[in-house]
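Every protein chain but one is kept in place in this view of the complex.
Take a look at subunit A:
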């Protein structure tokens, strides 16, 4: 993949993208915080070999717009491959291994909550519980889950 700053010497000037096209392409790839979460989920929840990555609106059974109809997906790199062999050989490559290592060793990427904490804000205040009983229990569990995040 030719990223910004990595220019192939000679050859495909017809297919070379402009800086803007390259940057947009990189932005439209799955973001690091999404991938960070994907890696920690059970793989079946992220990608079942049929559809686009979960949590997006792309849910076609066989997606013609992505390589290999979206069947072969590398979760840590957020990339589609044409065949199972291509995916397997990709998983043996150094960039993939480096990325897996990075994803497993870094803490949760920056998010809005971090931004607010850095600005000197405390945790969100959702007020006292309104309902009692089973509903409230579920709400409390939801709040607890929010706090964990």
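As a convention for this text, a residue touches a chain if its C-beta (ideal position, glycine included) is under 8 Å from a C-beta of that chain, and two chains touch if they have at least 3 such contacts; residues count from 1.
Rule of thumb we're sticking to: contacts and distances are computed from a predicted model.
The complex lacks one chain in this depiction; which UniProt name from "Actin-like protein ARP6", "TRASH domain-containing protein", "Coatomer subunit alpha" or "E2 ubiquitin-conjugating enzyme" does that chain carry?
Protein name of the absent chain (UniProt record): "TRASH domain-containing protein".
Out of A:42, A:92 or A:120, which is the one that touches the chain we can't see?
A:120
Which positions on subunit A touch the chain that was left off?
Its contact residues with the unshown chain are 23, 26-27, 31-32, 34, 55-57, 109-112, 114-128.
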